[in-house]
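Shown here: the complex without one of its protein chains, the others still in place.
Chain IDs A, B and C follow the sequence of writing; residue 1 opens each chain.
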Amino acid sequence: MPEIVVQAEPFDMGERLNRFAARQENAGAVVSFSGIVRDAAAGGLTAMEIEHFPGMTEKALSGIAGEAMTRWSLMDAFILHRYGRMGQGETIMMVATAARHRGEAFAAAEFLMDYLKSRAPFWKKEFTFEGAAWVEAREEDEEALSRWSSGG
Amino acid sequence: MPEIVVQAEPFDMGERLNRFAARQENAGAVVSFSGIVRDAAAGGLTAMEIEHFPGMTEKALSGIAGEAMTRWSLMDAFILHRYGRMGQGETIMMVATAARHRGEAFAAAEFLMDYLKSRAPFWKKEFTFEGAAWVEAREEDEEALSRWSSGG
Amino acid sequence: MIELRYFAWVRERVGTGHETVHTDAETVGALIEELKGRDEGYAFAFSDPGAIRAAVDQELAGPDTPIAGAKEVAFFPPMTGG
Partner (left out) sequence: MIELRYFAWVRERVGTGHETVHTDAETVGALIEELKGRDEGYAFAFSDPGAIRAAVDQELAGPDTPIAGAKEVAFFPPMTGG
């Protein structure tokens, strides 16, 4: 069963990776992705705030993880996503996948990220010295989804 | 500068991931891959032994990491590979990549793995109840390299 | 009666995150048209239908999704998680 965590509190990505890897029995390959708050536009980012839709968030993440499990015969999957306010350098979220071979683990982690970006109910607001602004959805993120569309 | 570590000792993948992420300043995306000793053929694996070519190993890994850095404008890369004897469940090796966006971090990590599998001088020997046997190179691993061949 | 929920800038523009309304609309799209007529805030929030995403009982929905029998309809901008 994939593990889904939605929380406001900071988390330790290394500790989560170790815990995920330790519970695997047959997986030879473990892939992780971590997203970190960065001043992408170099616009003086001071903080980021993430709003989400409690209830639907957990449902959407479970659905995405379940889909990944069957598509790549994964051994296991893990998604953790934070909400609320966080500062530069803080870890926003993390996914991890475990499979027999590296190809499936990599593909499934990318799939989880692509779906999560555009299909899970999270919205980012960036705070800079000039004020606050909602992050706009990127065209590329929507396009990234299309490569998984065969058969689903 | 990418960090390359070749060692016999076990290592803590979570601690390594944390250390790698902590030294990033502009990367919003961190990807890791860890390879774990598994009884892939279900043939009663008791241990694995990895031989390598000291000197050439470090050179080959540095070359592969340097290539990944430029191909995907990575912020940073990390490769750790063990040699010597290790038991089931032990972590054999790990790569990590850091980039602005997830696409580059994922592609670079896969590239590192594909090259490392077939171009770094490591050889695995598996010990089962029936004896010891050198792991044969997989056709797929050689094929996996071909997808990166445009321009290099 | 149906529960409406708003998130991110849709919430900011309509001025509330949650309300209960009576509606005769049969689809998500018809409900949006109805809401647009309420006041300036709603009109502003729903001025670009292409920028609005919706969920009916916590499942992503399109303009043609029926809302008969639904307990809750949510409106929000394109998602930006990850």
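The criterion applied here is as follows: a residue touches a chain if its C-beta (ideal position, glycine included) is under 8 Å from a C-beta of that chain, and two chains touch if they have at least 3 such contacts.
Nothing here was measured: the structure is a model prediction, and the numbers come from that model.
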Chains still shown that are in contact with the chain withheld from the display: B
Selected residue (touches chain absent from view) among B:Leu74, B:Met93 or B:Ala108: B:Met93
Contact residue for the chain not shown (choose from B:Arg23, B:Arg85, B:Arg119 or B:Arg147): B:Arg119
Residues of subunit B in contact with the chain not shown: 35, 50-53, 55-56, 59-60, 81, 92-93, 113, 116-125, 134-137, 141-142
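Assume only the chains that are shown with their structure count from here on.
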Common touching chains of subunit C and subunit A: none
Chain whose Cα centroid lies at the greatest distance from that of subunit C: B
Separation of mean Cα positions, subunit C and subunit B [Å, integer]: 48
Of all residues in subunit C, the ones touching two or more other chains: 82
Set of subunit B residues in contact with two or more other chains: 102
